[in-house]
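Quick notes on the structure that follows.
Every protein chain except one is present and positioned as in the full complex.
Moving on, here comes chain A:
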Amino acid sequence: MSAPADRVPTDGTAAVRADVARSASADAPRATGAALQPDRAAVPAPLTLRGIRKTFGSLTALDGVDLDIPRGRTTVLLGPSGSGKSTLLRCINLLERPDAGELDFGDGPIPVGGRMSDRTVRRVREHSTMVFQQFNLFPHLTALGNVTLAPVEQRRIPRAQAEASARELLAKVGLADKADAYPGNLSGGQQQRVAIARALAMEPDVLLFDEPTSALDPELAAEVVAVLADLAAENRTLVVVTHSLSFARRVADRVVFLEDGRIVQDGTPEEFFTSEDPRLRRFRDVVEAV
């Protein structure tokens, strides 16, 4: 990996370094990010965000953001607190309703500013699923119940079939034996992995992660990072908001840096970590110092 050896991981992900390295070497071009260009023709059109604007009162959270999110790649959104990175992520899933802008998931631009019918909102939401910082599992349902709820209720998949694929997804995140456990009896890392399985069950085009390890101890964060690295290695489309530079360094194909609701830099992790832009340097210094 291109990460300088002297950088100490800030989130305790050292344990999964080997895993990540393995998956990265199996798929070397992906991990370098630079090799994104050659096979672009084979990759379907990216998810595009155009002119996304969002204000909260007098505060401008997003100031007309344009962003292309490549398919089959891991895009990491970085930036200081209040830079708008979480808001941008939430706008993709319409958990936050932009004041103006368009989303295009490859089937034509959809205006997402202003009034939208329930049907349009749900059509947009079909494309992406969010994994939250605080997991937000349904506490009254078992792990299996959490994963099968939406497939059965919303996607009308027969229960037996939904349960079979839910068990596969739980096995995939290393929780085959926890299918019948309630969230309250799982560790934070296990809960977040159930949340990832629950999101995967929606089979979205894009998986969104809003600081997925920020509420976790380093050890538990490592479990979750390992799952994320696996997903990245499968060439799924991931968009991850994080404060973890080590995560960006290991898993990201692309780093988008925001400040004050604008994109400051959009490039490879290499470019992000070597940029001399004072805003990026300041951010790197502050985060590394933690």
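Going forward, a residue touches a chain if its C-beta (ideal position, glycine included) is under 8 Å from a C-beta of that chain, and two chains touch if they have at least 3 such contacts; residues count from 1.
Convention: contacts and distances are computed from a predicted model.
Chemist: The chain that is not shown, which UniProt protein name from "Amino acid ABC transporter permease", "Carboxypeptidase regulatory-like domain-containing protein", "Anti sigma-E protein RseA N-terminal domain-containing protein" or "Acetyl-coenzyme A carboxylase carboxyl transferase subunit alpha" does it carry?
Modeler: "Amino acid ABC transporter permease"
Chemist: So which of A:N93, A:Q190 or A:T213 would be touching the chain we can't see?
Modeler: Reading the full complex, the residue touching the unseen chain is A:N93.
Chemist: Hey, which of A:P183, A:P212 or A:P269 is the one touching the hidden chain?
Modeler: A:P183
Chemist: With respect to the chain omitted from the figure, which of A:L49, A:L144, A:M202 or A:V251 is a touching residue?
Modeler: The missing chain is touched by A:M202.
Chemist: Just name the one of A:M116, A:A150, A:V264 or A:V287 that touches the chain not displayed here.
Modeler: The one listed residue touching the chain not shown is A:A150.
Chemist: In the whole complex, what residues of chain A lie against the chain that is missing from view?
Modeler: Residues of chain A in contact with the hidden chain: 93-95, 118, 122, 125-126, 128-130, 132, 134, 136-142, 149-150, 153-154, 182-185, 198-199, 202, 208.
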